[in-house]
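To start, the structure under review is shown below, and the notes come after it.
Note that one protein chain of the assembly has been removed; the remaining protein chains are unaltered in position.
Chains: A and B, in written order; residue numbering restarts at 1 for each.
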Amino acid sequence: MKGIEQIVQEHPFFQGLDEAFCDLVCTCARNVRFDSGEYLFQEGGVADTLYLIRHGHVALEIAVPGRPAVRFQTLGDDELVGISWLVPPYRWAYDARAIELTRAIAMDAGCLRGKCESDHDLGYEVIKRLMPILIGRLQATRMQILDVYGAPE
Amino acid sequence: MRLSMPSDPMRPAPTRVLTRRREVADTWTLELEPGGTAERPFAPGQFNMLYVFGVGEIPISLSGDPASPHRQVHTVRAVGPVSRALAALGPDAAVGVRGPFGQGWPVEAAAGADVVLIAGGLGLAPLRPALYYILSRRARYGRVVLLYGARSPGDILFRRELERWRRRTDLEVRVTVDHAGSDWLGRVGVATNLVPLASFDPGDTVAFVCGPEVMMRFAVAALREAGVDTAAIYLSMERNMKCAIGHCGHCQFGPTFVCKDGPVLSFERIRGLLSRKEI
Partner (left out) sequence: MGKTSDAALITRVGVQRLIEVLTARGYQVIGPTVRNGAIGYDAIAGIGDFPVGWTDEQDGGHYRLRRRDDAAFFGYAVGPHSWKRYLHPPRLRLWRAQRSGDEMRIIDEDDEPPRYAFIGVRACELNAIAIQDKVFLGGPYVDPHYRSRREAIFTVAVNCAVAGGTCFCASMGTGPKVEAGFDLALTEIVHDGEHRFLVEPGTDFGAQVLAELPYRPAPPADIDTARAIVERTAQSMGREMPATDVPALLRRNLEHSRWDDVAERCLTCGNCTMVCPTCFCTSVEDETDLSGTMATRTRRWDSCFTMDFSYIHGGSVRSSTRARYRQWMTHKLSTWVEQFGTSGCVGCGRCISWCPVGIDITEEVRVLHEDECDGDDS
């Protein structure tokens, strides 16, 4: 069985991370699994974890009154779930639910923030890895807003 | 390939609807007789001009199998006066056909390489003949990937066929929707998110992209980021068309006439114009 260090190192999010940094972040990491239908987190809850999916499929949803929840993104193998832990007030802005058996690395967000705060080089590394994901999601959101496949007026 | 045409390329051949099938809420697939000939051979990516009596004429891409030119299959979204009238035609109804017109997907030139097809919305229809073509000559191609983005699960075209394709081991099919309800177990997110998930050799890949222009621009960006050479990316463009033979001037996109130089154009040929406004 693989140790958590190896699992963290093998995840694309931390690929190529300096070994000393890896040791630091690994102290915040643990293995988790979610059965299909199980929530990783729900809107309004304390955003205290960053999830790095190893295998599985997670749906992000927003509840809409009078309608079924709207699923606006799904995330799969090697992808990252949860960004709200990065900035105050550290509250989840949507629901995340496993829609099939999902194995992930859960990073204690308070722990990770603390390591980054005390070692800005590590903090910079983490932010550099987060930014492309954030920008990619921002661009995807822009395209969804355009509703390019919608019927013209 | 060019079909021998009657001397007046503006004269439609009368023909009739064989079958009509609803694909999604506002989109129907019509099968037509070829009209005035036993077969109307076409290349994947080409289109016909379809005339509805007294209403008008519009370009509609061929969405059927190029190996079956005795049936002209068209998938029509009912959004304007002519497309609405067309989509409402039942079996045996009369329709006029001119075509096929335009340059299709470079399916022959892509032989030997991996092929990535990226479709958005109704853009799956003009790509389907290319996929039929490739699958019927499967051994001649490397890995073949179909990435398809639709608005919602209810807007997915050719659903049963997608399921059949998904079961094939020699074809990678990935479908995503922009948004869904919680009963949808597939992917949610934009079509371009699928590019990094697909397995192909970016150094030896030809990409065919068809969908709304904005989606195609994002798809090109995703392909380039994945390492695909811009010279190997092809897009199917849409512009106003009245004649389909380069005479009416409406479909001009910079120096290209989309009707006769396209609708499939290499990205290299139009890259300077693609993100420019109001060209």
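The rule we apply is simple: a contact is a pair of C-beta atoms (placed from the backbone, for glycine too) under 8 Å apart; a residue touches a chain by one contact, two chains touch by 3 or more.
Since the model is a prediction, treat every value here as computed from it, not as a measurement.
Enquirer: Quick one: which of B:57, B:114, B:155 or B:172 touches the chain that's been left out?
Expert: Residue touching the absent chain, from the options given: B:57.
Enquirer: Can you list, in ascending order, the chain B residues touching the missing chain?
Expert: Touch with the absent chain occurs at residues 2, 5, 7-14, 16, 51, 53-57, 79-80, 83, 92-96, 238-240, 242-243, 245-250, 252, 254-255, 257, 260, 276-279.
We take it that only the chains that are shown with their structure count from here on.
Enquirer: Where the centres are mean C-alpha positions, what is the separation of chain A from chain B, in Å?
Expert: 36
Enquirer: What part of chain B is in contact with chain A in the complex they form?
Expert: Residues in contact with chain A: 26, 77, 79, 120-122, 149-151, 155, 176, 178-190, 192-193, 197, 211-212, 214-215, 218.
Enquirer: Could you pull out which chain A residues touch chain B in their complex?
Expert: So the residues of chain A touching chain B come out as 57, 59-61, 68-74, 76, 97, 99-100, 136, 139-140, 143-144, 146-152.
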